[in-house]
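Only one protein chain is missing from this complex, and each of the others stays in its spot.
Chain lettering (A, B and C) follows the sequence in which the chains are written, and residue indices restart at 1 in each chain.
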Amino acid sequence: MDFTTETCTDLFTALAARMAAERDALCALDGLIGDADHGIAMEQGMQAAARAVPNLPTLQDQFNAAAKAFLNAVGASSGPLYATALMRAAKAAGPRAAMPRAETPALIAAMAEGIAHRGKAEPGQKTMLDAWAPAAEAARSGASWPEILIAAENGADATANMQASLGRAARLGERSLGHKDPGAVSASMIIAEFAKALG
Amino acid sequence: MDFTTETCTDLFTALAARMAAERDALCALDGLIGDADHGIAMEQGMQAAARAVPNLPTLQDQFNAAAKAFLNAVGASSGPLYATALMRAAKAAGPRAAMPRAETPALIAAMAEGIAHRGKAEPGQKTMLDAWAPAAEAARSGASWPEILIAAENGADATANMQASLGRAARLGERSLGHKDPGAVSASMIIAEFAKALG
Amino acid sequence: MSLTQKLINDGNAAVDEMLAGVLAAHPKHLRLAAPRAVVAQNGPRPGKVALVIGGGSGHEPTFLGFVGKGLADACAVGNVFASPPPQPCVDAAMAADGGAGVLFMYGNYAGDVMNFDMATELLEMEGIEARTVLTTDDIASSADPAKRRGVAGNVFIFKAAGAAADLALPLDQVERIARHANARTYTMGVALSACSLPQTRRLNFDLPSGEMEIGMGIHGEPGIRRGALKPANAVADEIMDAILAEMNAPAGAKVAVLVNSLGSTPLMELYILYARVAERLAAANLMIHSSLVGPYCTSMEMAGASITVMHLDDELTQMLDHPCDCAMFRVG
Partner (left out) sequence: MSLTQKLINDGNAAVDEMLAGVLAAHPKHLRLAAPRAVVAQNGPRPGKVALVIGGGSGHEPTFLGFVGKGLADACAVGNVFASPPPQPCVDAAMAADGGAGVLFMYGNYAGDVMNFDMATELLEMEGIEARTVLTTDDIASSADPAKRRGVAGNVFIFKAAGAAADLALPLDQVERIARHANARTYTMGVALSACSLPQTRRLNFDLPSGEMEIGMGIHGEPGIRRGALKPANAVADEIMDAILAEMNAPAGAKVAVLVNSLGSTPLMELYILYARVAERLAAANLMIHSSLVGPYCTSMEMAGASITVMHLDDELTQMLDHPCDCAMFRVG
């Protein structure tokens, strides 16, 4: 069972539904250390992406269309970060209508690179990269999807003990301690949907 | 024991203290059908009056000084109404340093006339006159201070069943039903302090 | 019940401290003529009718903010939600008097009427003629136009009268134009939250989430009824239905529009309302000549909004367009 353009369409449908379901919880998390809109950004971005991906010939076209749609629907921090992530995924998937499932963890590694590149973040700064980077490392080391997901979730959990040094929460200093980074939490949810669809 | 300028000073001290104590309750009452400030007006007015009355030679001077002080401290509806009431009381008391207690109910009758004159109100319109008018009627018919007070309190209670047709509450129509008029309630408190001081 | 959150020092001093701040911030526009009586630096002049406005505090920029060249010459400042006493009204009138008479303008509230009437009597004793035009634009407040309250429409009505006075028209004409402006100005509002007085810091009334007061005044008085909080377009429609019926303007008529915040309702919501108001006016074939959107007549931190439409004719158009330069309001 390859990862096909149909699976990809379903994946984005699932991502949009998941973000809609988590919207208020993610906003509440962002309210504690940020501006309470992260759930809205992720919902709107993934819904726009889900509308953009059907009926495109290749996975590359799909991820590129998702990137553009996400960016234009959202702006914010999440927009450029996920747009870049999705463009890297497009490149990793390549101009083909399907890719072998065994190759799909490479998408996670590519997305993590895109986020790191765009956000100029390092792990440990309490951002979404703290979920994406360990997931990418697991992916690169040949881990299974469940293992990748656990790496992401552990990474997201660990942000609770970090003091933010990038993004909106960076101005909080010590007050950011004790709360998980909303972007890291949504990242682990996204990776969970990837794992469900591709694992 | 006559009603002397000293008793008069004490009376205004008591009125100021009473209005301060009732301020928030009167504001809450006014909030139901008006603009929630009646307690503030009465507190500020009576405090200004209490500051104005000491060390004046006659009761007339005292009530006139109280009238002017109340008016200038307050404005609002209560200002002109109580200023006029107090000026009428001044006239009734006359240029003397003391008046026999038996004559003092005439003060209430005079004040009620002042309020009716200034406000162009009739009983039954759900205003302070609905406490002052029955009290004045009792006073004119030779009732004792406790009887005058009971007339005022019954009058104030009765405003709960009236629909306002004057003042701020008049715009409420039926929505003014079921709530006592704050001006009538403060009136009965004022008359209670007169009764305590003069009865 | 917990106390409301306010940046004040002492509730009883709030009005005087505010006034000190206003005078400090606007020295080119305003000066104090006497306690609680503010006069325009550039406004009153010999031979010109003096327009004197006033009322309770808590409605800022109404009334203070509308004092200046081309609009009101002076203002009497009351306590929060309380008419000023007669003395500041007299002082404001004397400071603004240019020998051509004084026009008092203020909202139609029992307390204001009693205090300004006493001021008028005092001025008479000084040989100064003072007339009064009450604003009564709140169409929700009574079926009888004469019994209505004055609310946000004040801005347009004062503006028209101030322009007439600035054009050096005689008192009769200024009064006529003021009455004409008032007769053609229609306002209705809704409240989404209570406000609180600085002295008590208690909410004026209880409004559960999901409800609103319809036909609300600007002092936290209850409205004509309480109903479910509706979407902005439905609220605008209900208000515009009432205003358009009352105004009964012929197709092609010109109007001025004010979408006003009662305090904490932000511009985002006002502009959402405005979009609908503009649609409704277009559908009724009425031409928007000018618009104001913002907090013009407030109840401190109350949430809610009002919509005002003034039915213009050539004279009122001229008066609204006439330049004015006030501490908190400018035209031209």
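Note that a contact is a pair of C-beta atoms (placed from the backbone, for glycine too) under 8 Å apart; a residue touches a chain by one contact, two chains touch by 3 or more.
These figures come from a predicted structure and were not determined experimentally.
Taking the complete complex into account, C:Ala232 is the one of C:Leu122, C:Ala232 or C:Ala284 that touches the chain left out.
Within the whole complex, the absent chain has one touching residue among A:Leu11, A:Cys27, A:Ala66 or A:Ala135, and that is A:Cys27.
In the complete assembly, the contact with the undisplayed chain comes from A:Asn72, out of A:Asn55, A:Asn72 or A:Asn161. Summary of contacts with the chain left out: across C:Val113, C:Ala178, C:Met300 or C:Cys326, the touching residue is C:Met300. Chain A meets the missing chain through residues 23-24, 27-28, 31-37, 39-41, 44, 71-81, 118-119, 166-173, 175.
Listed here are the chain C residues that touch the chain not shown: 2-10, 14-15, 17-22, 24-26, 57-58, 60-61, 65, 80, 190, 192-193, 198, 207-210, 212, 229, 231-233, 235, 259, 263-275, 278, 291, 293-295, 298, 300-301, 303-305, 328, 330.
In this text, only the chains that are shown with their structure count from here on.
Between chain A and chain B, the centres computed from C-alpha atoms are 71 Å apart.
Centres computed as Cα averages put chain B at a distance of 31 Å from chain C. For chain A, the set of residues that touch two or more other chains is empty.
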